[in-house]
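Sharing a structure here in structure tokens format.
All protein chains but one are shown in place.
Showing subunit A:
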């Protein structure tokens, strides 16, 4: 117990913390803390994670271009959903303002990479490694500015304030025509160029969709692993502490304000990057896109996928994105539902209702979301065919 002696310096632990042996056939027998704390701590996890990534890579060669575009959009939305999960799932600060930060990222990137001297603001910097971090940082800065509200408000009150942010942003983006092109007109989105190679045109690495798909996949993996690392570090633990018991968190040494600001900053960074990438797929940004529905969509992804899990956020984004092609096919199948926004009921209204319904059903029957369903399946098969 020498390590915890009051005032004394931490003694070097005599317990193995570094390299150690693995025992064949005993995947759960860890002989060092390094093994025990690894992200993929069992062989099964390592194999399945590698298989998933390989499968995702292989899909780019197998699927048709329209299908790839849907999946690429899902990956980008997953980055945004992970961001929302950081502030709402891990840190427990309910934010309805995610669409606002997505918009800031989208317009920062679009303005940086837009052609100079056009109708809308543009600086002609099309390299993705410039505009992507810039978009993230701009959104993060906005998040940090909003965060002090979270230190004063809690729960519903914070939700309402962040809701106001969406309407504020929507108005500004609709009126600021120099930047956004205005309602119904819009502007060209960020152009993804990687070291001089334009990824939004058919090129050396395949068709436009294949290149964009691979780009989004790689970025999703990077963002997801970073989020997992954050979640298992002191920062992620501090977020969870603030979510579960904020006073106790302060009393054991977690500075509340600093970590709430950090949560909003990181979350908005993810949102900004997602916003910048999302519209490169269609090549076009319309200021009406950043409405409450987009925020609700992200919340639906988090709740349906699994609160405070990175894989859940990805699963939720994939689930909702793959649902969309199905709902968009509804007008052809059900004559009552119209594909035109001026008609009632139309597909978009049906989608909104469906998101709400799914959130309600998941909260009632499986509050842990798709991630919880996965846990149930896993636990069932763990002891199969025995009951325990």
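The criterion applied here is as follows: a residue touches a chain if its C-beta (ideal position, glycine included) is under 8 Å from a C-beta of that chain, and two chains touch if they have at least 3 such contacts; residues count from 1.
Note that contacts and distances are computed from a predicted model.
Enquirer: Absent chain per UniProt: "Formate dehydrogenase gamma subunit", "Na+(H+)/acetate symporter ActP", "ABC transporter ATP-binding protein" or "Pyruvate ferredoxin oxidoreductase alpha subunit"?
Expert: From the choices "Formate dehydrogenase gamma subunit", "Na+(H+)/acetate symporter ActP", "ABC transporter ATP-binding protein" or "Pyruvate ferredoxin oxidoreductase alpha subunit", the unshown chain carries the UniProt name "ABC transporter ATP-binding protein".
Enquirer: Of A:250, A:293, A:323 or A:354, which sits in contact with the chain we cannot see?
Expert: A:250
Enquirer: Out of A:233, A:341 or A:379, which is the one that touches the chain we can't see?
Expert: Spelled out, the listed residue whose C-beta touches the missing chain is A:233.
Enquirer: Considering the whole complex rather than only what is displayed, give the residues of subunit A touching the chain that is not shown.
Expert: Here the touching residues of subunit A are 1, 3-7, 10, 13, 15, 17-18, 33-34, 36-37, 39, 226, 229-230, 232-238, 240-241, 243-245, 247-256, 262, 266, 308.
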